[in-house]
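Below: one structure, written as structure tokens.
Removed from the display is one protein chain of the complex; every other protein chain stays in position.
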Amino acid sequence: MVAPLITLTTDFGEGSLYVAEMKGVILSLQPEARIIDITHSIPPQDIRQGALALEQATPQFPPGSIHVAVVDPGVGTDRKIAYACIDGRHYISPDNGLCGLLVRRHPPSSLIALTNRRYWREPVSNTFHGRDIMAPAAAHLCLGAPPADLGEPLAELTRLDWPDVRIEPARVTGEICAIDSFGNLISNIEDHLASSLGPADRLEIRCCGRVIRGLSRTYGDASLGQCIALYGSNHRLEIAIVGGGARQALSASVGDVVEVAAAPHEGRRP
Amino acid sequence: MVAPLITLTTDFGEGSLYVAEMKGVILSLQPEARIIDITHSIPPQDIRQGALALEQATPQFPPGSIHVAVVDPGVGTDRKIAYACIDGRHYISPDNGLCGLLVRRHPPSSLIALTNRRYWREPVSNTFHGRDIMAPAAAHLCLGAPPADLGEPLAELTRLDWPDVRIEPARVTGEICAIDSFGNLISNIEDHLASSLGPADRLEIRCCGRVIRGLSRTYGDASLGQCIALYGSNHRLEIAIVGGGARQALSASVGDVVEVAAAPHEGRRP
Partner (left out) sequence: MVAPLITLTTDFGEGSLYVAEMKGVILSLQPEARIIDITHSIPPQDIRQGALALEQATPQFPPGSIHVAVVDPGVGTDRKIAYACIDGRHYISPDNGLCGLLVRRHPPSSLIALTNRRYWREPVSNTFHGRDIMAPAAAHLCLGAPPADLGEPLAELTRLDWPDVRIEPARVTGEICAIDSFGNLISNIEDHLASSLGPADRLEIRCCGRVIRGLSRTYGDASLGQCIALYGSNHRLEIAIVGGGARQALSASVGDVVEVAAAPHEGRRP
């Protein structure tokens, strides 16, 4: 039987030597570990983007996988490091909200603060707990250590500061919460919220000064250069430019408002 | 015996969460899969660059490897998804020309349209068939599923729109077809075409206003800053600046003309 997978999600940057150091530490303890990079392109210290990455990617991995996430502006301070078991998967991260979107869907079945120095790499630096505490913890879990041995029970996780969607009778207002490498603008409005307003062809979407009438089914259904709205592969409303990048075309940024409204009935117009 | 390798080639960007989702889907179906990233830096929706990547990298992998390529501007439309067996290797990609350079060298021995929903991840999104159709197909092949089970026979692959090289008695005219991270300009002129014009030291290469006399053997054979032409490691004529980047120095782009001519015989000069 193969050892459980270990995944890494960090804000260290693709090609970062800090990532390589973590892999070396894991493989020195558990030579059979199989390590998968989820991403190292989280913007520096951006806990929200880290939380989104964990929510989008980690549920695709097999139950039992060990997910390590390091977006850690508070490294070396008194912030805790947490182990959480969420939906049958193991998460190790600073306790700063990184698992905040995951726990909205599945409350954690186990929470531990990583306080047991026996599982740390010594000496522990003040600036790199990913290497000195989180990587060894993941390796030990992969070797079969019981999570409870990693430290002491933790009452609850720190909550994530996450923008709420405002829901009104004929309008849902959210914001751009992520932008992918194609420049697609991904909102925090989930498909069921938008579709509750009416049929897809009667919705009116506003974002960065553009008004889009109706939802498209996929990118290739509209003509090159057209600005469209659609439900993306992770069930969120997104705005795209066919064959181009909406980020640049709309000068859009994370945090910009996205509004979905039910179009007024044609018949009611004077 | 180890499971066959699965490689991934996409235009999702390094560090893209879409890549991580595909890996999770593969590993959930086939936990022993070994996944290698070929590249995720294909420019968005650039099928030619995707075709070049497959041609350059995949023949280096062992026969039996499973190569998944996702550059898919037509996702969710009626374009097909193809399985092709080419030179003993398995390819899964949208049928849009991505395998077009490979099949020039080796006609496919088997072609299947991926229509068997039993091998798909449900529900299938309209915008991410890489995750929902291609990744599961690769995992099932890796588990030993016969390719014919993935769908129905496909008569032929869509051809790649690829720039031809013009061959004249004393001249070969092509274009820059790729630029690597060093800024080296890689042309679509293969070494045998250029060398048929005469000995390497008698060739004259023109590109972006520069005239280069004779071919160099390697980068370090010329002095720093010199603009040289040579045959690269994949048998194509390339233009380079020693210790620098030709892309910037020559303001070069993919598509710029590259011309190779036999230099006039010295003796004939008046």
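Should a chain be cited, it is by its letter among A and B, assigned in written order, with residues numbered from 1 in that chain.
To be clear about the criterion, a residue touches a chain if its C-beta (ideal position, glycine included) is under 8 Å from a C-beta of that chain, and two chains touch if they have at least 3 such contacts.
Since the structure is predicted, the reported quantities are computational estimates derived from the model, not experimental observations.
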Practice task
Touching the absent chain in the whole complex: find that residue among B:199, B:243 or B:264.
Solution key: B:243
Exercise for the section: Extract the touching residues of chain A with respect to the undisplayed chain. Expected result: 12-18, 20-21, 23-25, 27-28, 31-32, 35, 44-45, 73-77, 79, 125-128, 131-132
Problem - Absent-chain interface as seen on chain B, which is shown - result: 2, 5, 7, 14, 36-41, 53, 56-62, 180-182, 217-221, 230, 232-233, 243, 245
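Please note the rule applied: only the chains that are shown with their structure count from here on.
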Fill in the blank from the handout: Taking each chain's centre as the mean of its CA atoms, chain A sits from chain B at a distance in Å of 31
